[in-house]
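A short worksheet on the structure shown next.
Here the complex is missing one protein chain, while the rest keep their positions.
Each chain carries a letter (A, B and C) given by its place in the written order, and its residues are counted from 1.
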Amino acid sequence: MTPLSYHVQEYVLLAALLFSIGGLGFLIRRNVLIQLMCVEIMLNATNLLLVAFNRLYPSSMTGQVFAFFVIAVAAAEAAVGLAIILGFYRLRNSVHSDDADILRH
Amino acid sequence: MTIGSVYFFLCAIACIAGALVTVVARNPIRGALGLLLTIVGIAGMYLKLHAQFLAAVQVIVYAGAVVILFVFVLMLLGADAMERPTGNRSPVARIAGGIGIAAIVLFTAYRAIQVYSRATNGHFPSLSEDFGSVKSVGKQLYSEALAPFELSTALLIVSVIGAIAVARTGHKRTALSPNNLTSAHRFFGGPVEPRDAAQPITKDSTL
Amino acid sequence: MTSLGKALIDFVPYIMAFTVGALIPSRKSRFERFTLGVIGVLLLAFVRGLWPGVQQSSAPAQEWPHLLNVVVFLPMVAAVVLLLLPRQSAGFLKAFTLGVLLVDFAVSLLLLRAPMDVGWHFQYIAPWLPRFGIRYHVAVDGISFWMVLLTTFTTPIAAIVAFGSIKERIKDLCFALLLLHTGMLGAFVALDLFLFYVFWELMLIPMIILIGVWGGVERIKAAYKFFLFTMAGSVLMLAAILYLVITHKQIAGYYTFDYLALRHVNLSHTAAWLCFGAFALAFAVKVPMFPLHTWLPDAHVQAPTSGSIILAAVLLKLGSYGYLRYCMGMFGGPAWAVGANLAGLVIVAGILYGALVAWRQDDIKKLVAYSSVAHMGFVMLGFAAATQASVQGALLQMVNHGISTGALFLLVGVIYDRRHTRSVQEFGGLASVMPIYAAIFVVVTLSSIGVPGTNGFVGEFMVLLGTFASQSLGSFATIQATLATVGVILAALYMLSMVQRMFFGPLSNNANRSLPDLTVRETVVLAPAIILIFVIGLFPSIFLDRSSQSVTAVIEQYKDARRAYQDMPDDSNRAVLLPRRGGPLEQGYPEDPSAIPELPTVASAVEAKPNSAGGQ
Partner (left out) sequence: MDITSPPLLPGNYAPILVIIIMPLLGAIVNGIFGKRLGRSAVTLMALAAIGVSFIACVFTVWLLIASSHGPAPVTRLKWDGWEWLRLSGINDIGDIPITFGFFVDALNGVMSLIVTGVGFLIHLYSTKYMQDDPSYHRFFSYMNLFIFSMLVLILGNGLPVLFVGWEGVGLCSYLLIGFWFKESANAAAGTKAFIVNRIGDFGLLVAMGLLVRYVGALDFTGIQTGAAQLVTPVEIWSGTSALAYVAARPFEILGITGAAHWLLSPGYATAATLVGLALFLGCAGKSAQIPLYVWLPDAMAGPTPVSALIHAATMVTAGIYLVCRMAPVFVLSPFAMFIVAIVGAVTAVFAATIAFAQRDIKKVLAYSTVSQLGYMFLGVGVGAFTAGFFHVVTHAFFKACLFLGAGSVIHAMHARIHDTNAAQDMSNMGGLRRYLPITFITFAASWAAIVGVPFTSGFFSKDEILFQSFTLSVASPVASGTLETATGPISIFVSPPWVSSVLLSLGTLGAVMTAFYMTRLIVGIFFGRFRGWAIAAKSAHSSEPEVHSSGPAPHESPWAMTLPLVILGTLALGAGVFNAAVFHYTPLEHFLASSFGKFENIKPRPNSEQLEHVLLLPGIFAFVLGTAWASWVYLVAKGQPARRFVERNPALYQLVYEKWRIDELYRETIVGTLELIADICVWFDKWIVDGILSRVTSFVIALLGSSVRLFQTGRVQTYAAFIVLGLGGISWFMMTPHAEAAIATDHETGKYKLSAEPGIGYGYRWDSNGDGQFETPSFGDQLSIDVELARTERRTVTLQVRDIFGREATRKFKLERPAEEQLGPRNTRTNNNPDAAAQPKDPSARGQNELNAPSHAIQPGQPQ
């Protein structure tokens, strides 16, 4: 039985698990902040996958570079997302995602 | 069971536990901490995969900045950030949806594993020693990926400005009341009030 | 008889006409006397100038090719200039618009100089989108000639009425009127199908603004309905136009949207029927024919008086003009085959149905709207019968309906401005309170019923007698004509019962007790219509001579197209290009741009018409 961490399958399985938990969280939870966190989890899952495959084909570092950029974008996204949540909170003084239904009328 | 597999096992457990805590936690602060745990677990994974630079960036940027930002906003919102006891939505539908999605994702992962195990038996090849180091990533970063690198700086600046603009308290924007929404009546000159009060609205008008 | 004496003799009738006109008003307003006198003189000049005998003698006048461009685009240019004028000075805006419209009317009178023999007059061709073969091709012939004059005659009257009763957003009103005027004129003179479609749609927008902004309580619903009905029809027409153009490209090798060329495309049976159906639907909505007429009563009830006048006087005519020009012009076969059924539908469901429904209406405008359905039923019957007399009668009936229904709406507007209600029960015994108004209303009612001596009669008489002797209706001609004549009785029924309920009998509602009689503006506006009613009634040959030759040509082509349609074998699914026969009607035919300029065909070689700028 070869040791656990030498095959990319384990990382793919882990990333899939993490990604589904993130997606699940995003769809189920009503709290906008938790939803944002779940998005972060999903992003991290994909980063893990990128790095794992880069490890599988080590000829160039594109996987890691790409992961690096994903982190940069995630940071920007989190900042703006939180700003929007603040604006939304000020408008509807609640973070419950169901209240954001002005467009519905 | 080598040290590596134990280390891998620990990090995996951390990540999954963190994720579960984030999703299930009633209190968002506990959720943020769950997220922190996940991120640190992922950083550990990076180390295992010889991505030292990325692990550092992960810990500094993600754990250091993003999660702290979350906690900062949570503190700003205070008690209102708490989860409102909803419950009007039947839990059965949500759980069923969740399980469904999880099943699909896991099934895809399993099939992918089958293929890859078949083709390249997923074994990690040996590496040159400075594989994941800052030098090699930096070299790649500044040679092939120079354009995206510069663009990401622009992206970050824009997002900062955007965040400030959106979250500015300054003037109080009036909420969009439903009745002065743009509609055909506005196009035809203000809200439609009966022009001739004397004129009884003919009941047999059509459409 | 010295020349001075002759001139004096020549001048006397004008002086007499002026004095009679000036004497008529019993009021002391000198402006009214002066205008009525001038109107009398103008109409006398109109009749003497157009007297059938006089025209042939003068040399064939030089046709100024740019006349139509001026007539059509003057209002559009004025509309643009209007946007720059200050919004506050309403008076200036009104004067400016009225001035432009009257100038446009005066310029359009120049059209009268050309003898309307067969062929296109005042033709102007300029390349517009050469890649698609779209040309700016405008011309006037016997059919569209009187429609142009009817438009330029009606819009100023509608403008005067509008400025009298509408008090807010004057600038938008003026803009809408000018744009509408351009749209209507363009649609009548365009000979390039693309250009026709542009003007056809351009007309819609100002009409909707007129109904939607200054209308009654449910104006927006009526505006929507009007728009949706017309759009649904015209979108199908666009599809048919494109199919025709592509088929023409396949069989003749080059793109062209020109009516002259597309008329020669003889489609296969199914394609011909589909295209005919699309065109006929678009025009049936506009006419309005039976199943698609329900927008008309709502549009009329909610439209302001001026909107109703233009809608009734001109917009309905576009439907029937389009049917004659495009449906019968390009799809002779299907039009002939559907002729008898169309006549049947139009009689039972147009003339009789319209009259019966009008009889039970309480709202005057709705009553007049349904009477328009009946009158336009006569026009379409005239086209379906397709004899020289019935088509000429139908064309004249279009002008008559424009004048008499326009005047009727004017009169309804008069009492609507005073009492703000249109239901007949509110009025009773008005004749004792407003004698002049009652007298004029009875005169216009007589014209709309079709009492001989007025214009209504001449149109209906020619259509009916044309239908009796119609060949395209075959064995049904006599029965259908008799049924249509019953419409004449019903017309008297609903109009007179309305007149009796409104004017005769005791003064039931004391709100009517103090109603003022016609003001100066209203009499001045009504005078030309009243005099024209009698002029056309007694001297219709002025109008008929100008359309007779073109009508003969149209009927000739209609029969040729039918024969070509019948020679086409049923199963073939390929279109054929009909041979060109030259002659004045194909002057301005779009040549194949890519082809090597072979020997000029007979048409362009025979006579270089001085006016046609020609070429593609």
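One rule holds in what follows: contacts are C-beta pairs under 8 Å (C-beta built on N, C-alpha and C of every residue); 3 or more make two chains touch, one makes a residue touch a chain.
Keep in mind that what you see is a predicted model, and the values were worked out from it rather than measured.
J.: Among C:S29, C:Q250 or C:N341, which one touches the chain that has been omitted from the display?
T.: C:Q250
J.: Please identify which residue in C:L464, C:L518 or C:L585 touches the non-displayed chain.
T.: For the chain that is not drawn, the touching residue is C:L464.
J.: Which listed residue (C:A95, C:A126, C:I489 or C:L578) would be found touching the missing chain in the intact complex?
T.: Considering all chains, including the one not shown, the answer is C:I489.
J.: Using the touch rule from the top, list residues of subunit A that touch the missing partner.
T.: That gives, for subunit A, the contact residues 23, 26-28, 30, 32, 35, 97-98, 100-101, 103-104.
J.: Can you list where subunit C touches the absent chain?
T.: Counting over the whole complex, subunit C touches the hidden chain at residues 23-24, 26, 52, 225, 229, 250-251, 253, 290-295, 353, 356-357, 359-361, 387-389, 392, 429, 431-432, 446, 451-453, 457-458, 461-462, 464-469, 471, 477-478, 481-482, 485-486, 488-489, 492-493, 496-497, 499-500, 503-506, 538-541, 544, 548, 555, 574.
As a working rule, only the chains that are shown with their structure count from here on.
J.: Roughly how far is subunit B from subunit C, centre to centre by C-alpha average, rounded to an integer in Å?
T.: So the centroids are 66 Å from each other.
J.: Roughly how far is subunit A from subunit B, going centre to centre by Cα mean, in whole Å?
T.: 4
J.: Residues of subunit A that contact two or more other chains, please.
T.: Nothing qualifies.
J.: Could you please specify the touching residues of subunit A with respect to subunit B in the complex?
T.: Checking each residue of subunit A against subunit B gives 2-25, 27-31, 33-34, 36-38, 40-41, 44, 47-48, 51-52, 54-56, 58, 60-62, 64-65, 67-69, 71-80, 82-87, 89-91, 93-96, 98, 102, 105.
J.: Where on subunit B is subunit A touching in the complex?
T.: Interface residues on subunit B, with respect to subunit A: 1-2, 4-5, 7-9, 12, 15-16, 18-20, 22-23, 25, 28, 31-32, 34-35, 38-39, 42, 45-46, 48-51, 53-54, 57-58, 61-62, 65-66, 69-70, 73-74, 76-77, 80-81, 83-84, 86, 94-95, 97-98, 101-102, 105-106, 108-110, 112-113, 116-117, 120-125, 127-128, 131-132, 136-137, 139-141, 144-145, 148-149, 152, 155-156, 158-160, 162-167, 169, 173, 175-176, 178, 181.
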